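Every protein chain but one is kept in place in this view of the complex.
Letters A, B and C mark the chains as written, and numbering starts fresh at 1 in each.
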Amino acid sequence: MIIILKNGTPAEEITRISQELSETWKVTVEKSIGTHKVVLGLIGDTTSIDKLQIQEYSPWIEQVLRVQQPFKRVSREFRHGEASEVVVPTPNGDVYFGEHHPIVVVAGPCSVENEAMIVETAKRVKAAGAKFLRGGAYKPRTSPYAFQGYGESALDLLAAAREATGLGIVTELMDAADLSAVARTADIIQIGARNMHNFSLLKKVGAQDKPVLLKRGMSATIDEWLMAAEYILASGNPNVILCERGIRTFDGKYARNTLDLSVLPVLRSLTHLPIMIDPSHGTGRSEYVPSMAIAAIAAGTDSLMIEVHPNPAKALSDGPQSLTPDKFDRLVQEMSIIGKVVDRWSTPTFDSINDNRILFAPELSK
Amino acid sequence: MIIILKNGTPAEEITRISQELSETWKVTVEKSIGTHKVVLGLIGDTTSIDKLQIQEYSPWIEQVLRVQQPFKRVSREFRHGEASEVVVPTPNGDVYFGEHHPIVVVAGPCSVENEAMIVETAKRVKAAGAKFLRGGAYKPRTSPYAFQGYGESALDLLAAAREATGLGIVTELMDAADLSAVARTADIIQIGARNMHNFSLLKKVGAQDKPVLLKRGMSATIDEWLMAAEYILASGNPNVILCERGIRTFDGKYARNTLDLSVLPVLRSLTHLPIMIDPSHGTGRSEYVPSMAIAAIAAGTDSLMIEVHPNPAKALSDGPQSLTPDKFDRLVQEMSIIGKVVDRWSTPTFDSINDNRILFAPELSK
Amino acid sequence: MIIILKNGTPAEEITRISQELSETWKVTVEKSIGTHKVVLGLIGDTTSIDKLQIQEYSPWIEQVLRVQQPFKRVSREFRHGEASEVVVPTPNGDVYFGEHHPIVVVAGPCSVENEAMIVETAKRVKAAGAKFLRGGAYKPRTSPYAFQGYGESALDLLAAAREATGLGIVTELMDAADLSAVARTADIIQIGARNMHNFSLLKKVGAQDKPVLLKRGMSATIDEWLMAAEYILASGNPNVILCERGIRTFDGKYARNTLDLSVLPVLRSLTHLPIMIDPSHGTGRSEYVPSMAIAAIAAGTDSLMIEVHPNPAKALSDGPQSLTPDKFDRLVQEMSIIGKVVDRWSTPTFDSINDNRILFAPELSK
Partner (left out) sequence: MIIILKNGTPAEEITRISQELSETWKVTVEKSIGTHKVVLGLIGDTTSIDKLQIQEYSPWIEQVLRVQQPFKRVSREFRHGEASEVVVPTPNGDVYFGEHHPIVVVAGPCSVENEAMIVETAKRVKAAGAKFLRGGAYKPRTSPYAFQGYGESALDLLAAAREATGLGIVTELMDAADLSAVARTADIIQIGARNMHNFSLLKKVGAQDKPVLLKRGMSATIDEWLMAAEYILASGNPNVILCERGIRTFDGKYARNTLDLSVLPVLRSLTHLPIMIDPSHGTGRSEYVPSMAIAAIAAGTDSLMIEVHPNPAKALSDGPQSLTPDKFDRLVQEMSIIGKVVDRWSTPTFDSINDNRILFAPELSK
């Protein structure tokens, strides 16, 4: 933090400000004296200091400027520039999330509706190449009258799907009271966009062992999102995956949210954490999902979350943004082509790739 | 909900769509046949139906339009156009929030720091005319390293201030685990902007008796905010006060948020619930608070929440947006002048009003 | 501008950076050396320097921070803290805009439709207390198929209304080719929100004499808006009035824009220019106009622009946000009450004010 003093600040005022700062905030104050200006540099942990507050220390203060990033443990510097990897054990073996690993695909319905649909969907997405099944047991819904998820019984159905396929399970936690039940079933615990600022919940998932998928709040800045992750790391859990799912802007007529793919290069330079993109929530319309999924791979994502539902028209939530299993099959095939080009795809997902060109738009948009 | 069918939709398709809709969603489907178009009207509870999902019922569907508001219990129609009032018992007597009552002033520091400061502040804001003391025991902070509030011990200090002054207490609940402790001390439980979408918490404060102050999420639409209130009412608690605290826009350089005073006429037409304005968080800078507080009164607010701290430069949180008790005194005096003009002020708050003109800008901005 | 160098920057590199900066940008570079950091301060005109660009001068540069505001002539400091006033000659005498003058009311229809309507409206708004008639001859419309204004013939009708009433005329200029025609009729030339970033047009109205009403762009930051005004002042015309007309946010369902009244205290501290509020465009709905107009007065506006149309349902543009002349009469009566309280109202506008309380909401919302 840098404090610029006005021309002519008396020496004793400089001393007073310096002393008060170092006492109150436990920082070292370094003075740089030039011909026209005196600049005070605060060395130490300034993350909790509000610059507007410093302004009030003295009428001689001209400006206060923040130099450091507010986050630490999530920063790339914290790991000396190295990416971290999040390893998630699943019945089918360990899955690695991170920039030196193949892209991990998470797929499944918005909410768990019954055993047949969730097991069937799990089998289909596994066959297509997904490593994790997503499915909501607890659903954050804008309306109290909308379907709220089947709760704990849906967790049992996810467990059944896990057993049937060996896929890892990703499911959302909304209420700390459900943490042990969710953690029993989930291989990755999801914190949804609406709870990104629920700091109590962040601390609790930070104090347990399961990896956490942290969705970006719908109007969270990059800094706020990283600080939410910092809450989890500071509470002891280093296994966090950041998931972009579209932000709120002035235009929601066609795409429900604005998928911010530029987070990929931005986050890559700021943090060591793995990054996931969710083009389904990110656009809100299944016909926009394929091109955004492929773009995310080209832009360097570590993982993708895609909604798949056996019958989107009858889905209890978010049908319009869900792909059918058939469309998902075709999309993964397209994804694999780009994935190989960027050297982030593991094994052939289908036997039948005879063509190395992508012609996705016409077919997948239908 | 209105469904417009394309020209030439076969009669059997109209029948099929109508039957499927009425079975799946338990609504009555009314058919209106014109020369060029067939329009289906869905009569009944359509609040949980997603219009994009209906679109997928048939390729013959041209468009689906929503007619009804998604909220019910909070709507002005629900009370046949009448405003509701929220009555809050305090040691000093019942305080009424609502459009037919005098403006209620809530004041105090962002967070409770120690007994001396909170009791002293309580005395000062009471003397100026406030009916409630605000003060945070649990603080939602962007950084895990910033002061998080003194928690339960701060609740005891609030209780002491309540006893010393008779003021009602408004304090924030962030974690359902603290509900009983908070409800023991608070006369009004605050749900902060960051938890407006924390539906689990909304259900829990809806299932208890204390009135709830529901702050608008930082990028919540009016509809989403009212739906969050609907969660509380639907859970059984009708005593909700809506508090605007500034929204997030593209410009945060000077004012930290954009205080949206137009919610006053908008909400008045949509809901029966009382409305509060928080110009302190709404602008983030104490020098902008007086003009916005007075504007809020002129625009018809039912209540104001204003941050007051005995020494803003040393405040543990949000110092830059806090008024000193002296500035607060002067502001309330100005407020009372406008409050009387709009016939929403109860009793003279100061003995010494000799002048009926407001000259607020120069003095208060210093 | 402040440049912070990394620990251990070699002395010759500091010299090289300093020399290159002072040569390229014609600034004096002042060096402040502390124990851990070296800070370079750039003294001189740094308004055209991009801080990201400076960053590229050397890998030893840790951070570049901007200290100064980018604007000069519009800044309050430029006039040593004094407000400016804009004096506009009209047939009825000079009208003064500025914080030491009574509030100036500008009223009239969105667009000029025919002589009868514009003259009649002019008479009505004059009788109610307006000093200026607004009316569009050239209309910026989203659709090329919507009514675009009657152009030059509408200017003649405005001239007729001016002659009939003595009111000053405010009308919008969209195309520099129309400048002489518009300047012939208009007493104040309006630059609309959509042209706030049309720098060619700004330069041209800056190079002529008529006062300019500069509306805020729909997503312009305060800095960008002031820089647009700076274009006009830098071109030689000091008579600029800033008009807030609502900004674009994430929610446009009820109010078409979000009227940002906090610009009043913000601009007051930054600039000497007079400020106008337009609650008609600012909300887009006539029923929200009265409370926002009154709030603007309470918050300290210097002027108000309000749309009035003899028959809003038949208006060729913006009918939904226009008041009828009768509603405008009542609104000005309410405004005068608050205006007197804040000591910003000139003379009684109506003979018949028998009541000093405002009861605006019920009557005016109908």
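List of remarks:
Basically, contacts are C-beta pairs under 8 Å (C-beta built on N, C-alpha and C of every residue); 3 or more make two chains touch, one makes a residue touch a chain.
If you're wondering where the values come from, they're calculated on a predicted model, not measured in any experiment.
Touching the missing chain, out of C:24, C:114 or C:153, is residue C:24. Looking at C:22, C:55 or C:208, the residue that reaches the missing chain in the full complex is C:55.
Only one of the listed residues, A:2, A:247, A:276 or A:331, touches the absent chain: A:247.
Touch with the hidden chain on the side of chain A covers residues 219, 221-223, 247, 249-251, 253-255, 258-262, 264-266, 268-270, 282-283, 287-288, 290-292, 294-300, 337-338, 341-343, 356-361, 365. In the full complex, the hidden chain is touched by chain C at residues 24, 45, 47-48, 50, 52-53, 55-57, 70, 140-148, 174-177, 194-195, 197-200, 203, 218-219, 223-224, 227, 230-231, 234-235, 248, 284-285, 312-315, 317-320. Chain B residues in contact with the hidden partner, per the touch definition given at the top, are 2, 4, 30-39, 41, 43, 62-63, 65, 67, 219, 248-250, 252.
Here is the rule we go by: only the chains that are shown with their structure count from here on.
With centres computed from CA atoms alone, B is the chain lying nearest the middle of all the protein shown. Chain B and chain C, compared by their mean Cα positions, are separated by 30 Å. A separation of 29 Å divides the Cα centre of chain A from that of chain B.
Chain C has its Cα centroid 40 Å from the Cα centroid of chain A.
Shared interface positions of chain B, defined as residues touching 2 or more other chains, are 219, 223.
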